[in-house]
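Certain chains of the assembly are absent from this excerpt, and the rest are unmoved.
In order of appearance the chains are A, B, C and D, and numbering begins at 1 in each one.
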Amino acid sequence: MRTDGRQTNQLRPVTITTGVNKYAEGSVLIEFGETKVICTASVEERVPPFMKGQGKGWVTAEYSMLPRATHSRNQREANKGKLSGRTMEIQRLIGRALRSIVDLQALGERTITLDCDVIQADGGTRTTSITGSFIALALAVHKISQTAKMPKFPITDFLASVSVGVIQDKPMLDLNYEEDSKAKVDMNVVMTGSGKFVEVQGTGEEEPFSREELNELLALAETGILELVAKQKEALGDIAGRIGG
Amino acid sequence: MRTDGRQTNQLRPVTITTGVNKYAEGSVLIEFGETKVICTASVEERVPPFMKGQGKGWVTAEYSMLPRATHSRNQREANKGKLSGRTMEIQRLIGRALRSIVDLQALGERTITLDCDVIQADGGTRTTSITGSFIALALAVHKISQTAKMPKFPITDFLASVSVGVIQDKPMLDLNYEEDSKAKVDMNVVMTGSGKFVEVQGTGEEEPFSREELNELLALAETGILELVAKQKEALGDIAGRIGG
Amino acid sequence: MRTDGRQTNQLRPVTITTGVNKYAEGSVLIEFGETKVICTASVEERVPPFMKGQGKGWVTAEYSMLPRATHSRNQREANKGKLSGRTMEIQRLIGRALRSIVDLQALGERTITLDCDVIQADGGTRTTSITGSFIALALAVHKISQTAKMPKFPITDFLASVSVGVIQDKPMLDLNYEEDSKAKVDMNVVMTGSGKFVEVQGTGEEEPFSREELNELLALAETGILELVAKQKEALGDIAGRIGG
Amino acid sequence: MRTDGRQTNQLRPVTITTGVNKYAEGSVLIEFGETKVICTASVEERVPPFMKGQGKGWVTAEYSMLPRATHSRNQREANKGKLSGRTMEIQRLIGRALRSIVDLQALGERTITLDCDVIQADGGTRTTSITGSFIALALAVHKISQTAKMPKFPITDFLASVSVGVIQDKPMLDLNYEEDSKAKVDMNVVMTGSGKFVEVQGTGEEEPFSREELNELLALAETGILELVAKQKEALGDIAGRIGG
């Protein structure tokens, strides 16, 4: 039994509230237990310099935590004058993951920027961000598609993410902060709605792990991600039917 | 009549939700119409170097907007590597205003940092931030006072802030973004619960203003601020009684 | 009586020396007592990106202190790698104030940058800078107008600034450094030659102030500013006659 | 057959030259084909602030490419004034991986910094860096152990790394730059000498991948890493016998 009473293969309560920002083309407040992230999707009718003239769009992400999202207050990165390695790593991951399920050709020459701002953190902020960003992205693409001509709906599949880890030799799903800090092995998995891997990032800093452990963790992640995709479908309503269409 | 149907001397609907952050010693989500700011108060048991050894505390503030708090997305200051002049000006104002109603001696050698993160902006983000920060500060000081010895409750008065401006020769209270961009004169007023000024910042960039206009604007601000103080009292409940005690 | 023997409503000796820089289109060394500022106006035949294509000009300001302008040496902002909040606040104020008396349409697509470099500081550096910048600006605009076609002389009014404050319950005009550090209320006022307010920035960090005190301070500021405008007229000679014409 | 004539499960020629720097406590020039990296290990008799007073050591890494390590010249990060996200991600990975096989307690209160400077890049710079850093680290630890008292030799296992990827549906080992840019799936694996995973980072940006593909890739990586460990043993000579002892 886990400290919050969950089974090893059980997600924390997931809450998805769409439309939380009146300006953004897509927005969502997503909660994995006490971890709360606002994801907004902003559309611009241009692409970054390195993508110009290819007739393709671009999807990118930025990630940040409010200073008091955590137990003790963190200094703002704007004050330090630079992003930490952790922040860069996470926002590169989110952008890369989302691009894997977007047909950039079908999107056309526009950029969608996903902003993931962590309001409160209790473990799993990057997986929560990816799962929420997917919804904001789908809402924004749907909105664009109502006025812009697109050869097809450019989102090719669902996408969600969850963490898994080994704690006292037991693989567990969706670690909260306390569990995360005790885990010997820590893995973040991003998967499509059709059950294929987009990212697998496993780390055994404290203790290396075997092929068997890896397999168990991946199986656990798959279960969680399929549940998350079901919640995404619910939150998206009719729009869900357009994805991969 | 104003575009949103208000009278010239009418505030936008004000909503105050306390306790929105599970880690912060004090926290509030404050809304002036569509302007929404999360204010958290974080307590540290030390003071900045320039305050050391004086037996006094310190209160400071930081201010930031989420990138999509506004109509079009703004670049993050963390990415630019520095704070804008506007951000610095606002956070200096918030800190200065709050310190005016704190007895730093009674607070003791600790620092309270108010983080004002604008989730959605529709004019008046600095006045909303000051008004909300006061509540977060009061909650945090109340919390400290339950375990720490303090000679007296260190908050000496209520404090709130509102904007006023002249639009088509009419003084108006609590401008939203659209009004703000049409105002010839723009003023932010910070006042105590006992009706004294802490900050008066009036600007007539487009058109200078007369002493009569200044007087009308200050009168309007006073009305609004007394209403805001009433809402602060309501939100603070029993704690309100300790202020200035 | 004040430490330097002045009456409460008396300015420090004001000295204005024009033409102190052989390259700048307009330049002045202005002294308010021991506060000494070199103001230069530099003209460029282009406008910043956000002003392009509007057929209008731009006026902006930068402010800096030499490291040893003050009692003890300050680190250069160029070494710190960024401007302080104080510097940004002041240079934003100077630029905003000057723009209020410039007809940007009449100026045409050019930028005038006012550099205010404080050689020695003894209180009131921002008000001295505004008062001196106005002269450098007028000189530069006059110079441009001798070769460029302008529909009218683009400076619409005089502009000067002074500080006022409350020290031991007495309102006083034009505070020096020692007075400034003892003032409970501190206010900077910028006014046009025709007696209208452009900026009113009053702060009661140590102690809030009443409407009566505010009124007394504004009256005092008005007196001082009219004297300063008289000195500006004298320094500008014939050019003074073109202003507001 | 691959463009350079290798089998799909064949490493590029690996060359390891130790002692290339006369000052560093451990140093190596490692080549995976045309990818060349100088790794130096520098020892300092102190630990970073966050590790102080725990009686434990620290191992960290920095990674950089010479500007012309690549086909076209890259701007130096020192000139840009900050590290790219890619650099930070790689150096965090190297440090984390090395710490997994170091008993920090046995190392004692000292820091070893691994500098991985890529002299020439042709794919796999991060895996080459990890494999080479391990050798520099072992040399440095051996050197320390000759004069310092250590309860045991603090390196607990061998550690090497290799990339694998899927190109035209074929899993391949140790991708060079040309192959890497055509790969649909790209994975970096770090493994101990005893065959356990330390890091698994697989990305399917272009195309998601199945569990079967993942399994094939991991098997291929394991083969390559065991070969690399054999080369490390050869390069370390007698010192190899102390590892994990």
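Simple rule for what comes next: a residue touches a chain if its C-beta (ideal position, glycine included) is under 8 Å from a C-beta of that chain, and two chains touch if they have at least 3 such contacts.
Just so it is clear, the model here is predicted, and its values are computed rather than measured.
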item: Per this structure file, total copies of the shared sequence (4 shown); value: 6
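Keep this in mind: only the chains that are shown with their structure count from here on.
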item: Steps in the shortest chain-to-chain touch route ending at chain D and beginning at chain B; value: 2
item: Fitted rotation between chain B and its twin chain C in degrees, CA, nearest 5; value: 180
item: Centroid distance [mean C-alpha coordinates] between chain C and chain A, Å; value: 51
item: Inter-chain centre distance, chain A versus chain B - centres from mean C-alpha coordinates, in Å; value: 34
item: Between chain D and chain A, distance of the C-alpha-averaged centres to the nearest whole Å; value: 29
item: Chain A: positions in contact with at least two other chains; value: 81-83
item: Chain contact topology (line, ring, star, complete or other); value: line
item: Every chain pair meeting the contact rule; value: A-B, A-D, B-C
item: Residues on chain B engaged by chain A in the complex (per definition of touch); value: 21-24, 27, 34, 38, 40, 42, 44, 62, 64, 66-73, 76-83, 87, 113, 115, 117, 119-120
item: Residue ranges of chain C touching chain B (in the complex, touch as defined); value: 82-86, 88-89, 91-92, 96, 99-100, 157, 187, 191-192, 194, 196-211, 214, 218
